[in-house]
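As you look at this complex, bear in mind that one protein chain is not there, while each of the others sits in place.
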Amino acid sequence: MREVKKSVPKKDAYGLIRGKPVYTDDIAPRDSLVVKILRSPHAFARIKNIDASEALAMDGVELVLTYKDVPRKPITRAGQGYPEPSPYDKFILDEYVRYVGDEVAAVAARDERTAEEALKKIKVEYEVLEPVLDFEKAEGNPSVIHPEDDIFPQFDIGFDPKRNIAASYEMEIGDVDKILEECEKDPDCVVLKERFYTQAQAHVMLEPHASFAYIDMHGRLVIVSSTQTPFHVRRQVSMVLGIPIKNIRVIKPRIGGGFGGKQALHGEMIVALIAWKTKKPAKLVYTRREVFEATYTRHPSRFDVTLAATKDGKLKAIVYDVLWDTGAYGEHALTTLMVAGSKTLPMYNKVDGVRFRGKVVYTNHVPAGAYRGYGAIQANFALESAMDMLAEKLGIDPVDLRLKNIIREGETSPIFKIMGEGREGVEMIIKSCKLEQAIKRGAEVIDWKNKFRKREKNGSKVRGVGMAIAMQGSGIANIDMASAILKLNDDGSFNLLIGATDLGTGSDTILAQIAAEALGVSTDDIIVYSSDTDLTPFDTGAYASSTTYVSGNAVRVAAEKMRKLIIEEGAKKLGMSPEEVEFDGKVIRAKDGSKEVTLKELATVRYYTEDQKQLVADGSFVGPESPPPYAATFVEVEVDTQTGKVDVLRYVSILDIGTPINPNLARIQAEGGAVQGIGMALYEDVKYSNSGKLLTNNLMYYKIPSRLDVPDMHIEFLESYEPTGPFGAKSVAEIGIDTPPAAIANAVYDAVGARIKTLPITPEKVFFAMKK
Amino acid sequence: MKIKVKINGKWEEWEIDPSDYLLDVLRREGYLSVKKACDTGTCGACTVLVDGFPALSCSILAATMDGHEITTAEGIADEMDDYMKALASEGADQCGFCSPGLMVMVYALRKEIENGKVKKDEEAVKRYLIGNLCRCSGYLGQQRAIFKFLGVK
Partner (left out) sequence: MPLKILEYVRPKTLEEAYELLQKDGAEILGGTTYARLSNRTIKLAIDLQDVGISDIYEEDDYIVVGAMARLANMQFHDLIMEYANGYLYDAISYVWSVQLRNIATVGGTIVPKWGFSDFITAVLALPSEVEFYKAGRMKLEEFLENPTPKKDIMTKLLIKKESRKATFKFMRNSVYDFSIVNVAVSAKDENGKLTDWRVAVGARPGVAALSRKAMEILNDGYDESHIEEATEAMQEELNFADDFRWSGEYRREVAGALMRNAISEVIG
């Protein structure tokens, strides 16, 4: 391998570091109307009267939209494949407002100040309704958050809005009740039941959500957006505004991070409608407060885990009872819930029984949506904490308990077939899995044997170690589709056109490396253009750890076709058959050494003089399966018994991601994911007021890890090759985030005996837990 | 009102409102490397040099800058080639949104180290850069590049 397994700098690196104007707000037309949103001050209310006449009369105000001015067409904002597994329960603007921050009206004005002044002039009379702010009391609550009758799911997702249920799912393998009952009676068996809670983590991508729209010379609608899913945006906007897909173009420029938070419509519908109505460019850039209060969070959860095991540590049953808070709208509700099962349960594939029961309830909180980890991290915290507790109950080392029960190469799990994302999954024999090696290696690096339960003291500080393992996926099997086009230029370079969406991860570069490797050329000779619905072929978008595996395979297919074309055309030029020539990336030559033509010469004559044609190749790919990457993470913490403060001293994560196409970029994904996971574990606390207003709505109060909070990290990729992936690759985007919460909770327990079951693990919680 | 500022070495006169913050004025005047990300003086994406010292342009009233010297990432990029190479070769630029502000800080940090005000060690470098948040990289890749650039052992 020459171009993959190589740390090529990102193609956009120098432009980005210099601060070139390449993000949505940087490139919006200078004369754009500035759009501002009037947001609900109430957690739940009906708009009795809304009068925008005074705002509209202001000098500089172009347009005001209220629910009376927009088409009433239900939609889901979730950027998912069609038909989406999320309920169509959202309107562009609605008579009801369902959380503090929900959209009431939109103003388009000549500048920001005028738009903000105009917001104040809109008179709204609300009928304040009783909000549902405790998700454990949402189901069947007399306050029905979605009383309207014109909302619906695309297919059966267990949708029951009259009972505040956005989605629900159940499955069972084996007779779980019987297994548990027998286990309870059996002196050689133990049953452990524990309840865990996780919080509504915020993505905090540095670039706030931004979009603008304008009408081009042909009268078509062009939307430029910081989105993870340009093709879904095109389809969704077409559907909700009734503009044909052929009249919409969506472009994603450089974007400042996503992490799932931009896998949805946030502003695009509004700017599109304003541009469509006014025929003027219109832009909407969220403030940080709006990003916190009115975009997405991770789904908060209550997670009941029951484990049954024999005294010698063989797991017999795993039972999940899950309650998920989707907030005001059901975006990604069913799919995140199902991923909680499908991306954790197969890790322990030797059990006799598995049961999963989950409900996703509506509340009057900020809506939850996609976020890196996508349900798996919530489940991982619960399952891997419970495994640690089970190990203690059994008197078995947690490392050994994992080793006895984990999935291995060549094995399968019935879960793969039963649980997909929103529907049935696909059968899969695991072709690459180095989980066992990862656990053993991690234990060695952290020096587990000499540290576990040693509780080394230093003044008021005590050290402890903890571990957790995780799996994720590589795209959504049978759903995520990507495609690529390669075009040969007359100097022998190639344009790679891809619908895939680089969020800053470097996927444009990685896909270029895959193309270069398959073609046998240098990555420098691949010019990438991505994420433009007019100019690039379809791709579902950047989510579900799909780009390297799904889009990468599409690129590989296109590049292999192009290579074949070059050999055919080169042979023709040399007057030989394709079997008689070879291509080394620069020259097509006869295998007997008699003749040769350079790629540049070939490309030039095909453009201008001989048998003229454009050499172009395409490739599409839909994953027949979703091979999981794996991680084993070990942490050493130091807990200050005077304050409860937890410092992570050392973080060791051993990963199986298949072939790292670009080891540096893979490392950054693993490190960045781990730090977000550490943030969820220790710092990122979410607080609401009694009336349902988000209080942690800025970066002063919502603390993401700073560089001084980041521990010493040992990230290691094991040699692994996934035969279905491009050059052996699986995925790396999400796997890094899953393990920190449980690993840290387990380490805190190891240090001071305090078991924290509600995230985040704040010093206050540890302090009072130690006192008990 | 009008203010005169020396921006990236050249005097300019800007028409501003007394309520305008420097960040918004800089972006309006085309200095788009200066990013608006947190609105609360926390993330460092809007960092510029004021009279040579790094400051948060989101938290400075533009009116107070009359007669002062401002430097943005655009004004120092040509002197920071080695830094850019170091960051790019770690892949740590990632989404890039925090990168220009961070580069301004690293530029100032290098001077402070030369002046003996900041120690040339890992802890001091991290302390100096604590006000530059990054959500993509987990900081470690950035730091590998910065330590290399500054020669921190």
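For this structure, a couple of remarks:
In this document, chain identifiers A and B correspond to the written order of the chains, with residue numbering beginning at 1 in each.
Throughout what follows, a contact is a pair of C-beta atoms (placed from the backbone, for glycine too) under 8 Å apart; a residue touches a chain by one contact, two chains touch by 3 or more.
On a predicted model such as this, the values are computed, not experimentally measured, just so you know.
Here one chain is not drawn; of A:682, A:729, A:743 or A:759, the residue touching it is A:682. Of B:6, B:28, B:85 or B:127, it is B:127 that touches the chain left out of the display. In the full complex, chain B contacts the hidden chain through residues 1, 17-19, 21, 39-42, 44, 47, 50, 53-56, 58-61, 63-64, 66, 105, 108, 117, 127-133.
Residues of chain A that touch the chain left out of the display are 116, 120, 460, 642-643, 645, 682-683, 685, 687, 689, 695-696, 700-701, 703-706, 708-709, 762-764, 767-768.
The working rule: only the chains that are shown with their structure count from here on.
As a whole-number value, the distance joining the C-alpha centres of chain A and chain B reads 30 Å. Interface residues of chain A, counted against chain B in their complex, comprise 7, 9-10, 12-23, 25-26, 113, 203-208, 254-257, 259, 285, 287-289, 503-506, 662, 664-665, 667-668, 671-676, 698-700, 704-708, 710, 713.
Residues 17, 27, 32-43, 45, 72-74, 77, 83-84, 87-100, 103, 126-127, 129-130, 132-143 of chain B are the ones touching chain A in the complex.
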